[in-house]
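Let me begin by handing over the structure; questions about it come next.
Omission of a single protein chain aside, the complex is shown with its protein chains in their original locations.
After this line comes chain A, so read on.
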Amino acid sequence: MNKLVHQYKLNGYNIVLDTCSGSVHAVDEVAYDIIELYEKSEKETIVRTVLTKYADRSDVTEEEILLCLEDIQALADQGRLFTKDEYENLAMDFKNNSSVVKALCLHVAHTCNLNCSYCFASQGKYQGERALMTFEVGKQALDYLIAHSGSRVNLEVDFFGGEPLMDWEVVKKLVAYAREQEPIHNKNFRFTLTTNGMLIDDDVIDFANKEMHNVVLSLDGRKEIHDHLRKTITGQGSYDTILPKFKRFVEKRGGKDYYMRGTFTHNNVDFTNDLFHMADMGFTELSMEPVVCDPSDPYALTEEDLPKLFEQYEILAKEMLRRKKAGNGFEFYHYILDLENGPCVYKRITGCGSGTEYMAVTPWGELFPCHQFVGDSKYSLGNVWDGVKNTGIQDEFRHCNAYAREECRDCWAKMYCSGGCAANAYHATGSVRGVYEYGCKLFKKRIECAIMMKVAENCEE
């Protein structure tokens, strides 16, 4: 059985993660070296090696090293270090025993009023016809969700597209219908609206701020970056149209959840400047994702971009710490970690839930494993009237978890990514059981930065 301990140095901190217990230790450089040697060498060898390395340090004595070894053993005895990975069977059993659906991504509009070059949904059409979801289809989707949600109380519905505000009246009617159903079935709907902002008006703001648990507002950052790829149908940049709308929307949000959500590409590997631009405008809840596209696209991220992106994530973490201290902090989605009240081990090992507890619904009521598989006919699972019929494909997704890929077995990050995104794996390798290595590298860097920030905050207390 593996014991996954990850050690790294960042921003002046020596950090040790014990993957399987979730423990995080901030250590000095002597303890860092001793932990690295602990399971590989005899006690005498460790003492000799460390004494030699720190010969010029008066505080590094044999007695000190032995004390540190005792502390390390105590942490191991408490299940805080060198914890064995004993979760594999749990991941399989848990998903095999659950047929609950708890979240749907409703594609209410397979059409869009922007023509963004990098759109994975092909300008909202998902490689198909333009369409809007009718109330009847949406209602059936909600009924399907309620009927298949078992005892789960919290149900999530994301109004997605294309551009969902192009079907706004249907969205409002669906929310009203869901609210009627809540007390009947003991459910609590949490709605999310993901929008490009073009059609935001006072009605949208007032309704969404009352009913939407979260809103995701698409903004890529600086005007020239945003306008380069997020253009209107007539080829004009959309920044000047949406920015005042987003500001008004967020001002009136009253503290409810929202994210300014951008995409960065090869054109702006210095994406932190786009995040800082958003923060400087007063937006405090930010998300910025690497573009998902074909490697042959001109804006695709390259291997040469990778070290620059690592550096950017470090710059971001350090600047966030600085701004927080100065009283003008902001949140970055991927740096949010709840170490004390975060998810249990089941959540961490069973994958994202796509194709099983989470599915996407097209305007015609067809079910797909997630929004990123919509339009790929071999991944059609069924529909909201008859349910899932393609159980072979569903089983493929049921088996996606933190242990499904050989490459993940010894990976320290698996408790943070749960095996990664099936769609990314599929697009990179042709299989949902593959590994999107580029995404893994970025993900690991983000988690290292996020944990460093927690360590920094704790060490300053």
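Here, a residue touches a chain if its C-beta (ideal position, glycine included) is under 8 Å from a C-beta of that chain, and two chains touch if they have at least 3 such contacts; residues count from 1.
As a working rule, contacts and distances are computed from a predicted model.
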item	value
Undisplayed chain, where the name is taken from the UniProt record, one of "Iron-sulfur cluster assembly scaffold protein IscU", "Six-cysteine peptide SCIFF", "ABC transporter permease" or "Aldehyde dehydrogenase"	"Six-cysteine peptide SCIFF"
Full-complex contact with the absent chain, from A:113, A:312 or A:372	A:372
Candidate in contact with the missing chain, chosen from A:245, A:348 or A:445	A:348
Chain not shown: contacting residue from A:26, A:92 or A:321	A:26
Of A:75, A:198, A:361 or A:435, the residue in touch with the unshown chain	A:75
For chain A, the residues touching the chain missing from this view	20-28, 30-31, 67-68, 71-72, 74-75, 79-80, 83, 87, 90, 94, 98, 100, 102-103, 105, 120, 152-154, 156, 158, 190, 192, 194, 214, 216, 257, 259, 261, 287, 289-290, 292, 333-334, 336-348, 351-354, 357-358, 370-372, 415-421, 423-424, 439, 443, 447, 450, 454-455, 458-459
